[in-house]
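Notes for the one structure printed next.
Omission of a single protein chain aside, the complex is shown with its protein chains in their original locations.
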Amino acid sequence: MVEDDPADARLVQRAFQKVNHGLKLLRLKDGDEAVSYLAGDPPFDNRLLYPMPEMVLLDIKLPRRSGLEVLEWLRRRTGPLRRLPVVMLTSSRHSVDVNRAYELGANSYLAKPDTASGLEELARSFQQYWTRFNQPPSL
Amino acid sequence: MAVQSIPLPNPSHLHSERIFRKLIDSVTDYAIFVLDPTGHIVTWNPGAERMKGYHADEIIGRHFSIFYPPADLEWNKPAYELKVAAETGRFEDENWRVRKDGSRFWANVVITRLLDDEGRMVGFGKITRDLSERREAEQRYRLLIEQVTDYAIFSLDPGGIVRSWNTGAERIKGYKAEEIIGQHFSRFYTDEDRAKGLPAQMLARATRDGHAETEGWRVRKNGARFWSLVVITAMRDEEGNLTGFSKVTRDITDRKQLLDQVRQHAHELELRVAERDKTNAELEAFSYSVSHDLRAPLRAISGFTAALQEDYGDKLDETGRDYLDQVLQASARMNQLVTDLLNYSRLTRADMELQPIAVAAAVKAALAELDADAQHVKLAIDKRHAVVGHEATLVQVLFNLIGNALKFHEPGKQPRVTVTSERNDGTIAVRVRDEGIGIAPQHQERIFKVFERLHGQEAYPGTGIGLAIVKRGIERMGGSVRVQSDLGQGSTFTLELPAVDGAD
Partner (left out) sequence: MGPELKTILLVEDMDADARLLRRAFEKAAVHSTLVAVPNGDEAIAYLLGEGAYQDRTLYPRPGLMILDIKLPRRDGFEVLDWMRRQRPAFRRLPIIVLATSCAPHDVDRAYELGANSYLCKPQQPREWLHLAEAFNDYWIQANQDPDPIRGES
């Protein structure tokens, strides 16, 4: 999960913990950090400590590098990274953002619900769909 | 060559004559002297004395035929030479001459006609050079070449006619020197090569590039062919005019045959490998499409049977519903079989990328697939233990082993399974131990083979592929698997995989 707002991050983590079935959420604070982590650049070069994620939950409005820039960077990779599933999780519901995200290759686009129960509901259907039914690419 | 005459010393040139005289007197490498028109010696220089052994006093006035060996005297060669020089102005010869002590030396001799101012012949100038040393060197060289037996070395004139022939040539090609000298060298070539004009091409190449090298079939006198390595070198005189060719030929038929054999073997091997690759690819495509095409109708059978059961189950009696149950169970079993076969065949694939995997994470992933049964599994795994392997394969292997450990226990008893990890020298051993029914020693090898089952479907359902997947999967990752067990004693399966360095 790439999310700059600590409060939002906590809420999302809490929601995922409540429905958790072995899903581990690792949080990064900005776009640059996300790119370093995914590229395995120091200090993230030990994949045993910093394992390659199976999915990325990506906010759009991020410091340094926006979520859409991170997405664009990912889809331009030549290796397995380019198929890493990316789900946008953002408060923006603007169709400009939604359309752009899909055009850049986002796998899905989720708007942050306003209530805790809504978030929990979202975490449940996310967890159910992506971990139980979706077949992930090899990374 | 133009006729050259040296004018006699002239009184008006007394001064220069003296200098000239001094020059001749100081020359020691050449015998230079004058003969009168009948061949008697008139002058003598130090070079002549050194070369022929006579002092001026004892030789002046003598006839120059004294320098010739008897064989030349027999046919009056000295007179012949003077005659030629008198008529043409010059005579040159290279031949044996005799010293005062009777020994011979190889000499280059030039006799020049001397005319006075009115054009009357007044005598001959004679210059002799001792070429014995050069002659000896040439002789040694020629003998060397002649006696070489492993190489055919011979010379051709510019037109390709054989001019010399050595022992090696005789041995390799079968002709004696006297039968082949004077013949054209194209007779050593095969009919096909001759038809293609190869002999002329070889000479053309040697003429252009200095030498031409080739390998090919050549023909012996008896018609037999041999594989030869040939080098033709153009020979030129000091002015660069082509004087002929030297040709060195080596019979490398044995080497060629050996090489051909090696090539043939390599080719056969390649064919076999290609065939095997093709077979593997076909098998792969086969198992892929079998599993794909088997699964689709299975899906329909089980799907519509379930639909029938759900939507119309209340219209059937208990026997009818039981029949549907049987259909569902059978299709579920067949589905498992197809899935296992597919997994097994997938393990033969070449592209298995190995990477570091934390053992704990792999075990957890396997347990997640086992769902509820996982509660009977106790873990004692060092979080730092990591192996080099293929993640999906390792998870599958662990899933199969832990699944078996949970399955094979006495009916009614709770399964107890422990998974531990241990670092050895360069490897990590992962042990899956159960307290189940155990495996008799005589069966412990068979269980890793495809379709080997020790129990009926009633007691312990299964496809007989699970442990085959374990074995093949582990071996594909460069590891090993073994079992320790006895009937009623439970079983311990031990996996060993290369450890990740520094992660202990």
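Going in written order, the chains are labelled A and B, and every chain counts its residues from 1.
Quick note on the criterion: contacts are C-beta pairs under 8 Å (C-beta built on N, C-alpha and C of every residue); 3 or more make two chains touch, one makes a residue touch a chain.
Computed from a predicted model, the values in this text were never measured in an experiment.
Undergrad: May I ask which residue of B:K100, B:K256 or B:R295 touches the chain that does not appear here?
TA: B:R295
Undergrad: Sort through B:A224, B:A307 or B:A380 and give me the one touching the missing partner chain.
TA: B:A307
Undergrad: Taking the entire complex into account, which one of B:T339, B:Q355 or B:Q444 touches the absent chain?
TA: Candidates B:T339, B:Q355 or B:Q444; residue touching the omitted chain: B:T339.
Undergrad: When the complex is taken as a whole, what residues of chain A touch the one chain not shown?
TA: 80, 82-83, 85, 93, 95, 98-99, 102-103, 105, 107-111, 121-122, 124-126, 128-130, 132-138
Undergrad: So that we can see where the missing chain sits, which residues of chain B does it touch?
TA: Within chain B, the residues that touch the unshown chain are 288, 292, 295-300, 302-307, 328, 332, 335, 339, 342, 346, 392.
As a convention for this text, only the chains that are shown with their structure count from here on.
Undergrad: Take the average of all CA coordinates in chain A, do the same for chain B, and state the distance between these two points in whole angstrom.
TA: Chain centres of chain A and chain B, defined by C-alpha means, are spaced 57 Å apart.
Undergrad: Which residues of chain B touch chain A in the complex?
TA: Listed in rising order, the residues of chain B that touch chain A are 355-356, 358, 361, 364, 368, 386, 392, 500, 503.
Undergrad: Per the contact definition, I'd like the list of chain A residues that touch chain B in the complex.
TA: Touching chain B: residues 21-22, 47-48, 51, 138 of chain A.
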